[in-house]
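One protein chain is absent from this view; the other protein chains keep their places.
Moving on to chain A:
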Amino acid sequence: MVSQPFSRVKRFIFDIKQELFSTSSVLSTDKDKSAASKESTTEGASKRQEGRAETPKQHLLDIIGNMKVELSYRKKLQQLKANENTKQAMNELEGKPLNPELVKAASAVASSLPRNKKQTESELLAQLRRHEETTDKQKKGGAINIRSVNVILEMTVKRQSPAQRGARISSGISLQLDEDGRRIRPERSSAQSIDSRRYFLRSLWMLTDCYKISFSVSPPTIWDLEFAKEVAAVTAQPPRNGFEEMIQWTKEGILWEFPVDNEVGMEDDAEFHEHIFLEKHLEAFPKEGPIRHFMELVICGLSKNPYLSVKQKVEHIEWFQKYFEEKKELLQEI
């Protein structure tokens, strides 16, 4: 659509303005996690203190209530600990390859933080694992859905048997009077409706058999694909109802596939660290001075931008590199 680029431009402008006029804090999330476990215990303590301040009856009731709360908290804590132990055991035993670089980075971060190194490290590893699982699920799930839909769309052979097709074509070629045409058409339509169901399944199975044979021998050649396209083009009848019209539009690309897949055009296989840690692209720039400062801000903004692919971000940085190299003489005068 024509107006899509305009909104994209606006988003660019917004993002680059943000990058120029804001700062970021990276490590706050890790500290929050380790603090969360301590907060739950303090909440339990405060509840106990409130119960003692009221009248004896309510006091008793509160104590009973708090005991229940305490028990449930204890059970939860025990369960959490048990889960953590099992998770740690699982982490060690599971052969699923977490990127060794990521593991090293996680351990380095954990060791750099002041509190409870083992706990933070295990939590970071669990986060990484969950992240990888979700990305894998999305990739597999999305791929399977699209593949299955495409298979179904391609394999539905629309209606005609070869014999009927031949008859129709011959009638179309030979010049006929209107009366003949009018007579023949309603006949054929009724014949179609009766016999087409029989022939539909038969033609479908015939085609699937043909293609199974051809695929088993070798990867589909160009001639096979051409043949498939020709068959589809000839057997394609005008859509009988709105559903078939929508199917045709989806095949052509006019209509989206539902449920809407937000990531249709984008196939970004890059890991999150390639998006965020862009400093390695800054090696060609001078290490001090206003240009370095400017480029660091650019990188900060790009790392926060979820709408660009890694390639586009790298292109931005390379453009700046070229620009500043061209202006080197001007800069040295200053």
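To be clear about the criterion, contacts are C-beta pairs under 8 Å (C-beta built on N, C-alpha and C of every residue); 3 or more make two chains touch, one makes a residue touch a chain; residues count from 1.
Everything below uses one rule, namely that contacts and distances are computed from a predicted model.
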Protein name as given in UniProt for the chain not displayed, "beta-fructofuranosidase", "28S ribosomal protein S14, mitochondrial", "Zinc finger RNA-binding protein-like isoform X2" or "Ragulator complex protein LAMTOR5": "28S ribosomal protein S14, mitochondrial"
Omitted-chain contact residue, chosen from A:Ser107, A:Gln127, A:Gln248 or A:Ser309: A:Gln248
Residue of A:Leu60, A:Ala108 or A:Val234 touching the missing chain in the full complex: A:Val234
Hidden partner interface residues of chain A, rising order: 2-3, 5-6, 8-10, 12-13, 16-17, 20, 162, 165-166, 169, 172-173, 230-231, 233-234, 236-239, 248, 290-291, 293-294, 297-298, 315-316, 319-320, 323, 327, 330-331, 333-334
